[in-house]
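Sharing a structure below in structure tokens format, with a few things to ask.
Of the protein chains in this complex, all but one are displayed in their positions.
Take a look at chain A:
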Amino acid sequence: MKGFYSRKIHSLLGVIPLGAFFIEHMMTNFAAVEGGASGFTDSVIWLNSLPLVFFLELFGIWLPLLYHGVYGLYIAYQSKPNLNRFNIERNWRYTLQRITGIITFVFIIWHLFQTRVQVAVGSVEHEELGGLMHDIVTSPLMLTLYIIGIVAACFHFSNGLWSFLISWGITVGPRSQRVSSYLCLGIFVLVTFMFLISLVTFRDAEFQTAASIAQSIKSFI
């Protein structure tokens, strides 16, 4: 009985709230493309002005992420991939779901350490995050790692959505599962594009100005 519920919770948390937050994160980032440095900063400030933001973050992100991540690692550990025998699309996605899960887990820890943890310990303000991202993605190594992490996360999200629909008994027959796989492929392409275009935008010089201003303020203080 335990396994059934823990797996169901894992599946649910992946979409609500984590999937929802993933999309929200994508839109916040995209504000950098639409509104430049000030647009991004406004977006970040709006998000942090939500009521009970601490609890929203705790129950909407931190705890679900911890559960989904740790239980997901256990699921990945339990699998015994057999692509050598069944070199077929669905089996590839099964295997990639586990691999991208692990990549995403590591990437998120690193990304959180670079951004949210720095805010928490007080070395960066929310307003300076655009500049911080600029510093990160101007390094070619970091940019590459971020691209890998983002593509992995986008795949894990989109394919996870596909298997969520099966695990909850929404797409039952082969036709609905085929249609949903095309839809999820579309979501993958769209989400990846949105995240990557925002990532590249952070390389723009206008974010650097914000960063250097923040830097100079800090040194002034």
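Remarks
We take it that a contact is a pair of C-beta atoms (placed from the backbone, for glycine too) under 8 Å apart; a residue touches a chain by one contact, two chains touch by 3 or more; residues count from 1.
Rule of thumb we're sticking to: contacts and distances are computed from a predicted model.
This figure omits one chain of the complex; the name its UniProt record holds, of "ATP synthase epsilon chain", "succinate dehydrogenase", "Glutathione transport system permease protein GsiC" or "Ion-translocating oxidoreductase complex subunit G", is "succinate dehydrogenase". Of the candidate positions A:Phe59, A:Phe86 or A:Phe193, contact with the unshown chain belongs to A:Phe86.
Annotation: of A:Thr104, A:Ser163 or A:Ser198, A:Ser163 touches the absent chain (contact as defined above). Residues of chain A that touch the chain left out of view are 1-8, 75, 77-82, 84-86, 88, 90-91, 94-95, 97, 162-163, 166-174, 177.
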